[in-house]
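In this view, the complex is presented without one of its protein chains, the others remaining in place.
Presenting subunit A:
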């Protein structure tokens, strides 16, 4: 008696391509997915609850561990929220330092994505090329604040450390190097027939769907929606610099790929202008009260992290600790569309689509 049945396959939490401890339960008909259920929470550490017992400076190291691939932007969103609530002035030099490290971080984060995405697709070498170039950025950060991954660099009212002598010159040298490497990456990968066949038209959705699901970052812009918080709601000193927001058309993995690589180029453009205008002297820490007590009230600020809109909602009762702290994590929100995208795709495309969304599990689970 021959009968067929669906295969219930448990992808993760220990699987090489789920980028951490993420799990998807898929029902397979042959190799075609009929149902996909993401399961998350394996990395949940209760950051938001823990924050209620900590003062604002103590929360900053916790934000490092949320989006650990892009810790600088997560640092920034909390400091920025608190500064806005208290109406603090941030010195010019500190703003430049923040902007430079955030853009370097965006490049580093996209490089990690690029390398691991191609590893998912089966190309091994780009991963090592990407990490070789990321290493330069990591070393720059190391020189700046002594850490390579979880920087704990920003503070409410400024940054902890000033740039060491010669640091800005190193950033300046990095820009042309990275530009040439970016061209090399395009030559190596972007035109590869197998690569194009693998990702073109895969995981496509339209602009309305993307907005309905609350997507942000490259996932939203790949559908052609011009929404980059650096332009749409300028924060820090982004309005002083010229840069473009790369947009896609088809909303597929290929557009997301091109957007992320183009964002590296635009970040380099911002960096080039920033190192030219970098103030030669000045404080990196503003005048901040010894105990940070934002006035009672609520506030939400969002900024553009490499993965999309990362936001913080602070509820303060006028104490040194927040009454309630809520992070809007782009990886978590972007992941919502996954079950919808996966139905009808093959097992291979599951990896391609999941990789294309660009999640960091530390941020998904928070």
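Here is the rule we use: a contact is a pair of C-beta atoms (placed from the backbone, for glycine too) under 8 Å apart; a residue touches a chain by one contact, two chains touch by 3 or more; residues count from 1.
What we mean here is this: contacts and distances are computed from a predicted model.
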| item | value |
| --- | --- |
| Identity of the absent chain, which is to be given by its UniProt protein name, from "Aliphatic sulfonates import ATP-binding protein SsuB", "NADH-quinone oxidoreductase subunit H", "Protein-export membrane protein SecF" or "Succinate dehydrogenase/fumarate reductase flavoprotein subunit" | "NADH-quinone oxidoreductase subunit H" |
| Selected residue (touches chain absent from view) among A:16, A:87, A:166 or A:191 | A:16 |
| Sole contact to the chain not displayed, among A:50, A:149, A:197 or A:296 | A:197 |
| Those residues of subunit A which, in the complete complex, touch the missing chain | 7, 9-10, 15-17, 28, 31, 118-125, 128-129, 132, 189, 192, 194-195, 197-198, 346-351 |
